[in-house]
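Some chains have been omitted; the remaining ones sit where they do in the full complex.
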Amino acid sequence: MELEMKRKGNLLILKVTGELDHHCADELRRRIDREILRTLVKDVVFDFTELTFMDSAGIGVLMGRYRTVSHLGGTTWFLTEGKTSYFKHVMKILEMAGVFNYIHKCKSLKECGV
Amino acid sequence: MTMDRKNYMRVVFPAKSENESLARILASSMAAQLDPTLEEISDLRTAVSEAVTNCIIHGYKEDSSKEIEMICELYDNYIVVTVADQGCGIADVQLARKPLYTTDPENERSGMGFTIMESFSDELDVESAVNKGTKVRIKKIFHSLGKG
């Protein structure tokens, strides 16, 4: 798992690549939470389009960040325009878990209002 | 109709989270001998990952001195993966299998593990006894192979 964090105005872009499982979920959430608190951004957007593996640990990471961000009055976005065949699998898992009842889908960063 | 078992593998490894990815590699390498689709392999990897993670987090509460046993059995057009721990066990399996039910929300567990295992496999059996352990049996049919 690799995490790339970029700030664009009030938005924190979180690109996670590689394999997201329970093994790396803990590190992932610690690094993201630290960055949210450090930069005091309002909104975050998750880019999971280049994951090569994800299981329910990914749901936990998304919903946990959603809680932190909502608490601080921000919005959590999720990029839905992945091109890999694995990304369909990621979407299937997240839809099944009802994640998009809380987290906003977006087709591009433009939609997140930056 | 009974089918011949074409290949199998019995593996024992310690309950360390590094071994979640190892378990996925083992199951998918064995499944690959049948040449299923990438999507079918992805389903299997996810289901196996959930089962192994559950042994580590719930069964053994992250005590990595304990062992997990995984058995992969390959048939003509399907695989059966059994993942077993000798940990704390589950008091009410029916309740545990419900979507969103989790005993570990502090660790951001979503309670979707069993639901994912179920929807990404063709059969899911869970046997468990308190203080004895839990055994999960995942059967994944590779419908793309069009046999049987």
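A few points about this structure:
A and B label the chains in the order they appear, each numbered from 1.
What we mean here is this: a contact is a pair of C-beta atoms (placed from the backbone, for glycine too) under 8 Å apart; a residue touches a chain by one contact, two chains touch by 3 or more.
Keep in mind the model is a prediction, meaning the values are calculated, not measured.
Overall, this complex is built from protein chains in the amounts A x2, B x2.
FYI, only the chains that are shown with their structure count from here on.
Centre-to-centre separation between chain A and chain B, using Cα means, comes to 26 Å. For chain A in complex with chain B, the touching residues are 19, 21-23, 25, 29, 53-57, 59-61, 63-64, 85-86, 88-89, 93, 96-97.
Within the complex, the chain B residues that touch chain A are 17-18, 20-21, 24, 38-39, 42-43, 45-46, 49-50, 53, 56-57, 107-110, 112-113, 115-116, 119.
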